[in-house]
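Just one protein chain is left out here, and the rest sit where they should.
Letters A and B mark the chains as written, and numbering starts fresh at 1 in each.
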Amino acid sequence: MDLLFLFEWIDTSMLAELSKAYGGVFAVVQTFHLGAMVLLGGMILVGDLRLLNIVMADVPAHVVLKNTERWVGYALIVVIFSGIFMMSAVAIKLYYNMFFLSKMVGLFMGVSFFYFIRKPLLNTDHSDLSPWSIKIVAIASILIWFSVAASGRWIGFS
Amino acid sequence: MLNQLLFDLALWLDAQQWSTDLHESYYVYNWVESTHVLTLMIFLGMLVVIDLRMLGYIFKDVPVSKVAERLDKPMMFGFSVMFVTGFLLYYAIPVRTTTSIWFRIKVVLLIAAGINALLLRNITKQENLSWDNDPVPPKRIRISAGLSIAFWAGVIMTGRMIAYDWWDCHKAMPGFMYWAAGCVNELAELD
Partner (left out) sequence: MNKKRLERLSVVLSVVIVVGWGIFWGTQVVAVQEMLKLAYG
(Lines give C-alpha, C1' and ligand atoms only; values in the text may rest on other atoms or scores of the structure.)
Protein backbone atom coordinates (compact mmCIF):
# COMPACT_ATOMS: atom_id res chain seq x y z
CA MET A 1 0.00 0.00 0.00
CA ASP A 2 1.61 3.25 -1.10
CA LEU A 3 0.58 6.27 0.91
CA LEU A 4 2.44 8.84 -1.20
CA PHE A 5 -0.86 10.21 -2.53
CA LEU A 6 -1.86 11.10 1.01
CA PHE A 7 1.35 13.07 1.60
CA GLU A 8 0.98 14.78 -1.80
CA TRP A 9 -2.56 15.74 -0.96
CA ILE A 10 -1.50 17.28 2.36
CA ASP A 11 1.47 18.96 0.68
CA THR A 12 -0.86 20.86 -1.67
CA SER A 13 -3.62 21.58 0.85
CA MET A 14 -4.61 24.95 2.31
CA LEU A 15 -3.00 23.91 5.56
CA ALA A 16 0.36 23.47 3.85
CA GLU A 17 0.12 26.92 2.29
CA LEU A 18 -0.30 28.37 5.77
CA SER A 19 2.39 26.29 7.47
CA LYS A 20 4.94 26.92 4.71
CA ALA A 21 4.30 30.65 4.41
CA TYR A 22 4.44 31.65 8.08
CA GLY A 23 7.52 30.47 9.94
CA GLY A 24 6.31 32.20 13.08
CA VAL A 25 3.00 30.35 13.11
CA PHE A 26 4.85 27.09 12.57
CA ALA A 27 7.15 27.83 15.51
CA VAL A 28 4.23 28.62 17.81
CA VAL A 29 2.40 25.43 16.81
CA GLN A 30 5.61 23.54 17.46
CA THR A 31 5.71 24.99 20.96
CA PHE A 32 2.21 23.65 21.59
CA HIS A 33 3.35 20.30 20.23
CA LEU A 34 6.23 20.26 22.73
CA GLY A 35 4.04 21.42 25.59
CA ALA A 36 1.50 18.70 24.89
CA MET A 37 4.37 16.20 24.67
CA VAL A 38 5.38 17.21 28.19
CA LEU A 39 1.82 16.71 29.41
CA LEU A 40 1.43 13.38 27.61
CA GLY A 41 4.84 12.05 28.65
CA GLY A 42 4.46 13.28 32.22
CA MET A 43 1.04 11.71 32.73
CA ILE A 44 2.09 8.41 31.13
CA LEU A 45 5.27 8.35 33.22
CA VAL A 46 3.55 9.07 36.51
CA GLY A 47 1.11 6.22 35.80
CA ASP A 48 3.76 3.75 34.66
CA LEU A 49 6.21 4.61 37.43
CA ARG A 50 3.39 4.08 39.91
CA LEU A 51 2.70 0.65 38.37
CA LEU A 52 6.39 -0.11 38.88
CA ASN A 53 6.11 1.08 42.52
CA ILE A 54 8.69 3.81 41.93
CA VAL A 55 6.55 6.88 42.68
CA MET A 56 3.45 7.51 44.81
CA ALA A 57 3.56 4.00 46.20
CA ASP A 58 1.18 5.01 49.00
CA VAL A 59 -1.58 6.06 46.61
CA PRO A 60 -3.57 3.14 45.08
CA ALA A 61 -2.33 2.51 41.53
CA HIS A 62 -5.78 2.60 39.93
CA VAL A 63 -6.39 6.01 41.50
CA VAL A 64 -3.17 7.32 39.95
CA LEU A 65 -4.12 5.89 36.55
CA LYS A 66 -7.68 7.23 36.66
CA ASN A 67 -6.39 10.72 37.46
CA THR A 68 -3.72 10.79 34.79
CA GLU A 69 -5.60 9.10 31.93
CA ARG A 70 -7.92 12.02 31.28
CA TRP A 71 -4.92 14.30 30.67
CA VAL A 72 -3.34 11.81 28.32
CA GLY A 73 -6.47 12.16 26.19
CA TYR A 74 -6.30 15.99 26.18
CA ALA A 75 -2.59 15.93 25.35
CA LEU A 76 -3.12 13.46 22.51
CA ILE A 77 -5.65 15.77 20.87
CA VAL A 78 -3.20 18.70 20.92
CA VAL A 79 -0.24 16.56 19.88
CA ILE A 80 -2.07 15.09 16.90
CA PHE A 81 -3.59 18.32 15.58
CA SER A 82 -0.39 20.34 16.00
CA GLY A 83 1.49 17.40 14.50
CA ILE A 84 -0.68 17.36 11.37
CA PHE A 85 -0.07 21.09 10.94
CA MET A 86 3.70 20.70 11.30
CA MET A 87 3.68 17.72 8.99
CA SER A 88 1.92 19.67 6.25
CA ALA A 89 4.91 22.02 5.97
CA VAL A 90 7.31 19.23 5.01
CA ALA A 91 4.99 16.41 3.94
CA ILE A 92 6.96 15.06 0.98
CA LYS A 93 10.23 15.06 2.90
CA LEU A 94 8.57 13.15 5.73
CA TYR A 95 7.22 10.51 3.36
CA TYR A 96 10.81 9.44 2.73
CA ASN A 97 11.92 9.79 6.35
CA MET A 98 12.43 6.53 8.23
CA PHE A 99 12.08 8.12 11.65
CA PHE A 100 8.76 9.69 10.74
CA LEU A 101 7.50 6.22 9.83
CA SER A 102 8.82 4.79 13.09
CA LYS A 103 7.21 7.64 14.99
CA MET A 104 3.82 7.07 13.35
CA VAL A 105 3.98 3.32 13.95
CA GLY A 106 4.96 4.04 17.56
CA LEU A 107 2.13 6.54 17.98
CA PHE A 108 -0.41 4.07 16.58
CA MET A 109 0.89 1.36 18.90
CA GLY A 110 1.00 3.73 21.85
CA VAL A 111 -2.57 4.94 21.42
CA SER A 112 -3.92 1.41 20.82
CA PHE A 113 -1.97 -0.01 23.75
CA PHE A 114 -3.19 2.82 25.97
CA TYR A 115 -6.90 2.56 25.13
CA PHE A 116 -7.26 -1.18 24.52
CA ILE A 117 -4.80 -2.66 27.01
CA ARG A 118 -3.53 -0.38 29.76
CA LYS A 119 -6.75 1.49 30.44
CA PRO A 120 -9.26 -1.41 30.46
CA LEU A 121 -6.86 -3.72 32.30
CA LEU A 122 -5.61 -1.34 34.97
CA ASN A 123 -8.06 1.36 35.91
CA THR A 124 -10.04 -0.88 38.22
CA ASP A 125 -8.81 -2.67 41.32
CA HIS A 126 -5.55 -4.58 40.74
CA SER A 127 -5.87 -7.23 43.44
CA ASP A 128 -6.82 -9.98 40.97
CA LEU A 129 -3.84 -9.30 38.67
CA SER A 130 -0.37 -10.77 38.91
CA PRO A 131 2.15 -8.09 39.93
CA TRP A 132 4.37 -9.22 37.07
CA SER A 133 1.65 -8.63 34.48
CA ILE A 134 1.26 -5.10 35.77
CA LYS A 135 4.99 -4.43 35.63
CA ILE A 136 5.53 -5.74 32.11
CA VAL A 137 2.61 -3.63 30.84
CA ALA A 138 4.16 -0.54 32.46
CA ILE A 139 7.57 -1.24 30.94
CA ALA A 140 6.08 -1.80 27.48
CA SER A 141 4.14 1.46 27.79
CA ILE A 142 7.24 3.48 28.74
CA LEU A 143 9.26 1.95 25.90
CA ILE A 144 6.62 2.68 23.26
CA TRP A 145 6.27 6.33 24.25
CA PHE A 146 10.02 6.77 24.52
CA SER A 147 10.28 5.55 20.93
CA VAL A 148 7.65 7.99 19.76
CA ALA A 149 9.39 10.98 21.33
CA ALA A 150 12.93 9.91 20.40
CA SER A 151 11.98 9.20 16.76
CA GLY A 152 10.24 12.55 16.67
CA ARG A 153 13.33 14.41 17.81
CA TRP A 154 15.48 12.44 15.38
CA ILE A 155 13.29 13.46 12.40
CA GLY A 156 14.83 16.89 12.72
CA PHE A 157 18.36 15.52 12.53
CA SER A 158 17.96 13.15 9.60
CA MET B 1 29.38 46.59 29.65
CA LEU B 2 27.63 43.44 30.84
CA ASN B 3 27.08 42.52 27.22
CA GLN B 4 30.79 42.84 26.55
CA LEU B 5 31.63 40.73 29.60
CA LEU B 6 29.24 37.95 28.59
CA PHE B 7 30.51 38.13 25.06
CA ASP B 8 34.15 37.78 26.16
CA LEU B 9 33.21 34.81 28.32
CA ALA B 10 31.51 33.21 25.32
CA LEU B 11 34.58 33.84 23.14
CA TRP B 12 36.78 32.24 25.78
CA LEU B 13 34.54 29.13 25.90
CA ASP B 14 34.37 29.07 22.13
CA ALA B 15 38.16 28.95 21.85
CA GLN B 16 38.31 25.67 23.78
CA GLN B 17 38.84 22.51 21.78
CA TRP B 18 36.13 20.56 23.65
CA SER B 19 33.54 23.14 22.71
CA THR B 20 34.41 22.78 19.03
CA ASP B 21 34.54 18.97 19.23
CA LEU B 22 31.13 18.81 20.89
CA HIS B 23 29.60 21.13 18.32
CA GLU B 24 31.06 19.25 15.39
CA SER B 25 30.22 15.74 16.56
CA TYR B 26 26.95 14.90 14.81
CA TYR B 27 25.94 12.05 17.11
CA VAL B 28 27.16 13.34 20.44
CA TYR B 29 25.68 16.80 19.95
CA ASN B 30 22.37 15.41 18.72
CA TRP B 31 22.10 12.90 21.54
CA VAL B 32 22.83 15.59 24.10
CA GLU B 33 20.15 17.73 22.48
CA SER B 34 17.67 14.82 22.34
CA THR B 35 18.31 14.00 25.97
CA HIS B 36 17.69 17.64 26.86
CA VAL B 37 14.35 17.64 25.02
CA LEU B 38 13.16 14.20 26.12
CA THR B 39 13.99 14.85 29.77
CA LEU B 40 11.40 17.64 29.60
CA MET B 41 8.85 14.87 30.05
CA ILE B 42 10.45 13.79 33.33
CA PHE B 43 11.17 17.21 34.83
CA LEU B 44 8.26 19.30 33.57
CA GLY B 45 6.02 16.24 33.33
CA MET B 46 6.25 15.81 37.12
CA LEU B 47 6.10 19.55 37.73
CA VAL B 48 2.92 19.95 35.71
CA VAL B 49 1.22 17.19 37.72
CA ILE B 50 2.11 19.01 40.96
CA ASP B 51 0.96 22.37 39.55
CA LEU B 52 -2.30 20.88 38.27
CA ARG B 53 -2.90 19.43 41.73
CA MET B 54 -2.38 22.90 43.22
CA LEU B 55 -4.83 24.27 40.67
CA GLY B 56 -7.33 21.64 41.77
CA TYR B 57 -7.56 19.83 38.44
CA ILE B 58 -6.05 16.45 39.27
CA PHE B 59 -5.69 14.07 42.26
CA LYS B 60 -8.36 16.02 44.13
CA ASP B 61 -8.66 13.28 46.75
CA VAL B 62 -4.90 13.06 47.39
CA PRO B 63 -3.28 15.70 49.69
CA VAL B 64 -1.24 18.35 47.86
CA SER B 65 1.86 17.70 49.98
CA LYS B 66 1.70 14.00 49.18
CA VAL B 67 1.63 14.60 45.41
CA ALA B 68 4.44 17.16 45.68
CA GLU B 69 6.67 15.03 47.89
CA ARG B 70 6.22 11.78 46.01
CA LEU B 71 7.05 13.36 42.65
CA ASP B 72 9.90 15.48 43.96
CA LYS B 73 12.69 12.95 43.39
CA PRO B 74 11.98 12.13 39.73
CA MET B 75 11.43 15.85 39.13
CA MET B 76 14.78 16.82 40.61
CA PHE B 77 16.45 13.97 38.75
CA GLY B 78 14.99 15.34 35.52
CA PHE B 79 16.07 18.85 36.45
CA SER B 80 19.66 17.73 37.04
CA VAL B 81 19.82 16.02 33.67
CA MET B 82 18.32 19.07 31.97
CA PHE B 83 20.77 21.37 33.72
CA VAL B 84 23.83 19.34 32.70
CA THR B 85 22.72 18.77 29.08
CA GLY B 86 21.59 22.39 28.86
CA PHE B 87 25.01 23.60 29.97
CA LEU B 88 26.67 21.30 27.41
CA LEU B 89 24.45 22.71 24.67
CA TYR B 90 25.47 26.22 25.68
CA TYR B 91 29.11 25.19 25.90
CA ALA B 92 29.01 23.73 22.37
CA ILE B 93 27.72 26.96 20.80
CA PRO B 94 28.55 29.73 23.27
CA VAL B 95 28.84 32.82 21.06
CA ARG B 96 25.63 32.47 19.10
CA THR B 97 23.70 31.40 22.22
CA THR B 98 24.98 34.31 24.33
CA THR B 99 23.84 36.77 21.69
CA SER B 100 20.47 35.08 21.16
CA ILE B 101 17.52 37.19 22.25
CA TRP B 102 15.54 33.95 22.83
CA PHE B 103 18.20 32.48 25.08
CA ARG B 104 18.23 35.69 27.12
CA ILE B 105 14.45 35.67 27.55
CA LYS B 106 14.69 32.00 28.48
CA VAL B 107 17.21 32.72 31.24
CA VAL B 108 15.00 35.51 32.62
CA LEU B 109 12.00 33.16 32.61
CA LEU B 110 14.05 30.45 34.33
CA ILE B 111 14.95 32.90 37.09
CA ALA B 112 11.31 33.98 37.38
CA ALA B 113 10.18 30.36 37.60
CA GLY B 114 12.81 29.73 40.28
CA ILE B 115 11.72 32.71 42.40
CA ASN B 116 8.09 31.69 42.04
CA ALA B 117 8.94 28.15 43.16
CA LEU B 118 10.83 29.47 46.21
CA LEU B 119 7.96 31.78 47.19
CA LEU B 120 5.46 28.96 46.83
CA ARG B 121 7.66 26.76 48.97
CA ASN B 122 7.82 29.41 51.68
CA ILE B 123 4.06 29.88 51.69
CA THR B 124 3.44 26.17 51.99
CA LYS B 125 5.94 25.92 54.87
CA GLN B 126 4.52 28.84 56.83
CA GLU B 127 0.93 27.83 56.71
CA ASN B 128 1.48 24.30 57.88
CA LEU B 129 -0.77 23.39 54.98
CA SER B 130 -4.25 23.89 56.43
CA TRP B 131 -5.56 23.40 52.89
CA ASP B 132 -3.56 20.26 52.20
CA ASN B 133 -6.64 18.10 51.79
CA ASP B 134 -8.79 20.65 49.95
CA PRO B 135 -9.76 19.49 46.47
CA VAL B 136 -9.12 23.07 45.28
CA PRO B 137 -6.41 25.02 47.20
CA PRO B 138 -6.76 28.76 48.03
CA LYS B 139 -6.53 31.38 45.34
CA ARG B 140 -2.95 32.58 45.90
CA ILE B 141 -1.70 29.01 45.66
CA ARG B 142 -3.57 28.58 42.40
CA ILE B 143 -2.13 31.82 41.05
CA SER B 144 1.37 30.69 41.90
CA ALA B 145 0.81 27.28 40.29
CA GLY B 146 -0.66 28.94 37.20
CA LEU B 147 2.36 31.25 36.99
CA SER B 148 4.65 28.28 37.29
CA ILE B 149 2.99 26.60 34.29
CA ALA B 150 3.09 29.87 32.34
CA PHE B 151 6.80 30.50 33.06
CA TRP B 152 7.80 26.99 32.12
CA ALA B 153 5.70 27.10 28.95
CA GLY B 154 7.63 30.26 28.11
CA VAL B 155 10.90 28.47 28.79
CA ILE B 156 9.91 25.68 26.38
CA MET B 157 8.89 28.19 23.74
CA THR B 158 11.97 30.41 23.95
CA GLY B 159 14.18 27.34 24.20
CA ARG B 160 12.75 26.03 20.95
CA MET B 161 13.11 29.44 19.30
CA ILE B 162 16.87 29.57 19.94
CA ALA B 163 17.22 27.28 16.94
CA TYR B 164 15.58 29.83 14.63
CA ASP B 165 17.83 32.54 13.18
CA TRP B 166 15.25 35.30 12.55
CA TRP B 167 16.89 37.67 15.00
CA ASP B 168 20.51 36.65 14.88
CA CYS B 169 22.97 39.52 15.24
CA HIS B 170 23.89 39.68 11.56
CA LYS B 171 20.25 40.27 10.58
CA ALA B 172 18.84 43.78 10.25
CA MET B 173 16.77 44.74 13.29
CA PRO B 174 16.00 47.73 15.56
CA GLY B 175 18.83 49.10 17.72
CA PHE B 176 17.04 48.11 20.89
CA MET B 177 17.12 44.51 19.79
CA TYR B 178 20.86 44.62 19.19
CA TRP B 179 21.31 45.78 22.73
CA ALA B 180 18.84 43.29 24.23
CA ALA B 181 20.41 40.40 22.37
CA GLY B 182 23.87 41.63 23.33
CA CYS B 183 25.18 41.92 19.79
CA VAL B 184 28.68 43.19 20.50
CA ASN B 185 30.16 41.97 17.27
CA GLU B 186 27.60 41.35 14.55
CA LEU B 187 29.70 38.91 12.62
CA ALA B 188 31.28 36.95 15.47
CA GLU B 189 28.87 34.05 15.25
CA LEU B 190 29.60 33.57 11.56
CA ASP B 191 33.32 33.04 12.10
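In the analysis below, contacts are C-beta pairs under 8 Å (C-beta built on N, C-alpha and C of every residue); 3 or more make two chains touch, one makes a residue touch a chain.
Remember, predicted model here, so these are calculated numbers, not experimental data.
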Checked against the full complex, the residue among A:V29, A:V72 or A:V137 that touches the missing chain is A:V137
Please identify, in ascending order, the residues of chain A that touch the omitted chain?
102, 109, 113, 117-118, 120-121, 128-130, 132-133, 136-137, 139-140, 143-144, 147
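By definition in this document, only the chains that are shown with their structure count from here on.
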Measuring from the mean C-alpha position of chain A to the mean C-alpha position of chain B, what distance in angstrom results?
23
Contacts from chain A onto chain B in the complex sit at residues 23, 27-28, 30-31, 34-35, 37-43, 45-46, 49, 54-59, 63-64, 67-68, 71, 146, 149-150, 153-154, 157
Using the touch definition from the top, list the residues of chain B that touch chain A in their complex.
26, 30, 33-34, 37-38, 40-42, 44-49, 52, 58-59, 61-62, 66-67, 70-71, 73-74, 153, 156-157, 160-161, 164, 166
